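Before we start, here is the structure in question, set down as structure tokens.
A single protein chain has been omitted from the complex, and every remaining protein chain is retained in its original position.
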Amino acid sequence: MHRFANPTRFMRLSAALLPWTAGAALALIAAGLYLGLFGSPADYQQGESVRIMYVHVPSAWMAMFCYTFMAGASAVGLIWKHPLADLAAKATAPVGACFTLLALITGSLWGKPMWGTWWEWDARMTSVLVLFFLYLGYIALINAFDDPTRGLKAAAILALVGFANVPIIKFSVDWWNTLHQPASVFKAGGPSIDPSMLAPLLLMGVGFTVYFLWVLMLRLRTEIVAAKVRALRLRQVRSGAPATPSGATPLGAKG
Amino acid sequence: MDRFLSLVGRDLHLAQRHGFDSLLVVVFFIIAVVLFPFGVGPEPNILARIAAGVIWVAALLASMLSLERLFQTDYEDGSLELLLLAPLPLELVVLAKVAAHWLTTGLPLIVAAPLLAVLLNMNGAGFAVLVAALALGTPTLSLVGAVGAGLVLGSRRGGVLLSLLVLPLFIPVLVFGVGAVDGAIGGFAFRSPLLILGGMLLAALALCPWASGAALRQALG
Partner (left out) sequence: MDRFIGHGLTCIRGERLVFSGLGFTLESGGALVLTGPNGSGKSSLLRLMAGLLAPAAGTLTWNGEAVASDREAHGGRLHYVGHLDAVKPVLSVMENVAFWANLRPGGGPAAAEAALAVFGIEHLAGVPGRFLSAGQRRRVNLARILAAPAPLWLLDEPTTALDRAAVATLEAAIASHRQAGGMVAAATHTPLSLGSAQTLDLGAFETEVAA
């Protein structure tokens, strides 16, 4: 974090938005869960277990959305050297990884009554599993350097390389899957879905997205504060005198 | 072009002076494959069924192991800085190093693969396609790996980290590489997976030196 970045505006804006996004996310998810668990019919084939879909499908959406967001933020960071973009990509990764893990766990729970096994090498599930590995690699790389900015820059390149590879991996997994087992059981999310099921699904989807924005802002604020602490430490080392918080210049201030 | 060749020549020369080092990769490849009969039993039918997959997975791991050193020594002794400042595009420098790396590690794997296919009792119909698929696939592995090798320079635990970054990206090569061999053995189309492997090689040739160059720049910046 250097004096050319201007996170003060972000800090002000996010402070105002935080309670609203938190409230909206909780309300949307609560409404979606209520409709999904009580307000919608059971599937005529899958019975009550279809309700796992209301968590599974939005999680899978978010897994992909977060990776796309991460790659976009990385591109902005690489091209326009905006430090907030790099930090946003970094802050997104663990959230995206959690959504991916949630999609995997719920998929496995859903698969048990459907297929009779906890894990089926279904094309979609396998792609999500590979996506999870991509997230893990990104998180590992960002934390692998003693200099945090070095990790940010390396991880930004990795995010773009990974993003370019996602369609190729998806294609290869689909091809592999049709070679070995032609039929996929996952039909949920298709266009034939009943409107009474679509409403909770969309509510959950929007709720998860708003939740992501909320957590992203929280994490970004934490990152910025951590950068401030590091700047203070550095000043302490350079000046040889203990730096007091009151003597600290705010990050956005002109040096 | 002369400079490109002199770069390739220097890396080959270095590999030759290090002698046994690049052969170690082939030895690893062979040992990794030989472990499988111990793991799944010596039943010829089972081994024949999994032969293509086993050889490909072992080739993947072997080429990944050797990737860690791709830029590491040049990074540690300061040569990489001078290569970055050499009056030729960084992408060509990367391409030259990848070419030398493939010649010293990828090519021996291809030579050893038919031998291992015999050990695993693989159907004779798959041999030629196995070699062709490895010839198209292993350069892609080296190219994609070069991006990862650039990214992990200067990190703690480079090797383990590199495998975490690169192995998921190797999956498409694995899928189509095995697919081609299984196709040839099973009597169905093996041309399209081979063509896709070729397509991936061309795409990697166009994109990876560029991404790897960006990784090297930030590693030294």
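As written, the chains take the letters A and B, and residue 1 is the first residue of each chain.
Everything below uses one rule, namely that a contact is a pair of C-beta atoms (placed from the backbone, for glycine too) under 8 Å apart; a residue touches a chain by one contact, two chains touch by 3 or more.
Since the structure is predicted, the reported quantities are computational estimates derived from the model, not experimental observations.
**Q** By the contact criterion defined above, which parts of subunit B meet the unshown chain? Give residue numbers in ascending order.
**A** Where subunit B meets the chain not shown: residues 3, 6-7, 10, 13-14, 17-18, 76-79, 81-82, 84-90, 220-221.
**Q** To test your reading of the contact rule: which positions on subunit A touch the chain that is missing from view?
**A** Interface with the chain not displayed, on the subunit A side: 1-4, 147-150, 227, 230-231, 234-235, 238-239, 249, 255.
Everything that follows uses one rule, which is that only the chains that are shown with their structure count from here on.
**Q** Taking each chain's centre as the mean of its CA atoms, how far is subunit A from subunit B in angstrom?
**A** Each chain reduced to its C-alpha mean, subunit A and subunit B end up 32 Å apart.
**Q** If you look only at subunit A, which of its residues touch subunit B in the complex?
**A** Residue positions touching the partner: 78, 130, 133-134, 136-137, 140-141, 144-146, 150, 153-154, 157-158, 160-162, 164-165, 168-169, 171-173, 175-176, 179.
**Q** Spell out the residues on subunit B that touch subunit A in their complex, using ranges where they run on.
**A** 147, 151-152, 154-157, 161, 164-165, 167-169, 171-172, 175-176, 179, 182, 200, 207, 211, 214-215, 218-219, 221
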